[in-house]
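All protein chains of the complex are present and in place, except for one that has been dropped.
Here is subunit A:
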Amino acid sequence: MNSCFQDPPSRDSGSNHSNSLPQLQSLDGYEYDFDPPVDSRYECPICLLVLREPSQTKCGHRFCRECILRTLKNISLRCPIDNEPLTEADIYPDNYAKREILNCNIKCPNKDDGCEKVFPLCELKAHLQECQYTLVPCPNKCGSILPQRDIEEHVGKYCGLRIVMCTCCGASMHAQLTQKHVMICPKVQVKCEHCHKEMNREMIKHHLQTACEHVTVLCPFYPLGCGSSMKRWRENNHLMEEGPNHLRQLCGAVTYILAQMNSHQRCVEQGDQSSDLPQRSMTGMVPESGQRPAHLSHNSGSISGLNQAGMRVMNDNNNRRVHPSQMSPEVQYPSSTGVVSLPEDMKSSMENLEAAVGPHQTPSTQNHHHPLSLPSNAVGTKMVQKTEGRSLPFLGQTPYRNLADTSSTSHLNVPVTFSVTSSIDTLAATTANLNLQSPSVQPQGRLQEERMTPASSPSQSALAVLESAQHSDADAARTIPLIFSMMEQFTATFDQKIEASNKEIAELKSTVSNLKKQNTELSQVVLDLQALVSSSLSKICCGKFYWTIQGFSVYKQRALKGEMVTLHSQPFYTSTWGYKMCLRANITSPQKRSNGSTVQQHLSLFVHVMQGDNDAILPWPFTGKIMLALLDQNKEYSLQKHVQETLEAKPNLAAFQRPLLPRNQKGFGFIEFMPVTAIEGGTYLLNDCLVVYAQVYSHAG
């Protein structure tokens, strides 16, 4: 039966009372729908509900325990029914009524939501735990509160905080995040916006860069002046159709580069003679100065030949001359892989170029094929491998290998994204090779020297050349390597200087901070000494103290405005081992008496005892005589009439007890020492200064 006595929880009957104290409700009687209704005997006359913790008074009335206790506390110690005197001790638990009530049937508090259960009140708690209509918070703490029976469905299907797995990538996440995830999931199938092919999101970038046939790409010859752009599937056609034009552009660029190299060569030579910067690494590569004019002339000769060849290429293109018989096996190589073959007229142009440069070709070159076929690198990347096989003596192989790697990833014979740098590399290679053809030509020295300085790798120098070509600023380009090396030298020198300066500054800083520290310490010493001196002075005055009050008129004006003017003197000792004291002067404000007469403005003088060094050895309270005087400052000594008053220290006064504060709050003296008018009337003021004199005779010494 004991379990019946468990107090079933009161159901919060509505959220509209959420601001009221919840305990108030649980203290009330039971507000359930009893079925059948409970006899009025079991109703609390105070809360008008069915008794909770029924209690009977000695006069025989039943109340909820809390209701009657609150009545006794708040109204009076009387029974609310019959006004019988009542105390807490006169109230007894009515366990009979309690049992009866707990066994009464109630309808489930969730009946409005659909629960039709009827059960004894004592089973309410158990029922609410299993009642499918009881509102419970979502176990995932998503904030939802819903009937027990809906929780499972909620957690399984609707809860924003349930864990779900992405069907594409397998990642786990809260359900509410899935929509966001779909937008970024790398495994989700998306359509290429250009060719509408479906693939994983993570593949799309690669697809766009390398494979999509419908993406618009720039012609690989774009940096050389071909302004075309086309869909990727059109690229091959374009390369074939525009071959001659491309070759012309290439030729123009190569020609220009040769001219630039030539001018650079000159620049370097001049720089060599004039510059005093150490260029030991270079000098070995540069031929003897005596040979220079010959090389230069030879070099320029070859370049003029090239230019002529370039002109002829253009003419040939116009004439559409075909030389099928001169097609070399090297040139055919790309076509043998089934990828691309050079157009006829391009080959013929090459033949012409060959013829033009022919005289300078080195007999030792192992390939019988002409080196000027190299520019075709820009068209067919397979050719690059060929170039590599030739192992150019003056150019690092790395850039070419990179290029070859790029091209090998693609089935197209043209690199899919033909970067400016790679085409420049190609050009640089071509240039080097061209120069190689004439053994007497000089550029390898220059090229090597360029490679010695890290800032000017072949590609970068070529880029500089290209840039200068674009800006038609040949002078700037010529001086760049020189400036580079000079700048480096300068920078190194400056770096050293800066480092030295920094070191010096750090040392100075530490010196300054040490000095500052010392200065602070010394200042403190000075302050201490000053304090010591002033305290010593105050000790050797032997109870005689002169106090000059400056600016009296200002204080007087302030007092006239009603301000409380209080001045304290420096402390002094009655003797070296005596009491410490100070003077206080007030200038009072004029005040009206109740009878209408006015109290004049007065100078008040007081003595205050202060905490001194000797307090421990002195007898307390202070006893002795104190003389206070206002000195007449008449210049005629005989006419001086000092105002003086002597007073005896009364030991019972608070003013003469041992001070508990640095200065005793209570002083002893004269509130109306002298009227201000009398001060101003006499000769007590000199230069707006008053002189107060105090003499203290201590009985204790």
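Assorted remarks:
The rule is simple: contacts are C-beta pairs under 8 Å (C-beta built on N, C-alpha and C of every residue); 3 or more make two chains touch, one makes a residue touch a chain; residues count from 1.
Note that in this section contacts and distances are computed from a predicted model.
Set against the options "S-adenosyl-L-methionine-dependent methyltransferase", "ER membrane protein complex subunit 6", "Eukaryotic translation initiation factor 3 subunit I" or "E2 ubiquitin-conjugating enzyme", the UniProt name belonging to the omitted chain is "E2 ubiquitin-conjugating enzyme". For subunit A, the residues touching the absent chain in the complete assembly are 17, 20-21, 24-25, 28, 31, 45-49, 61, 67, 70-71, 74-76, 78-81, 83.
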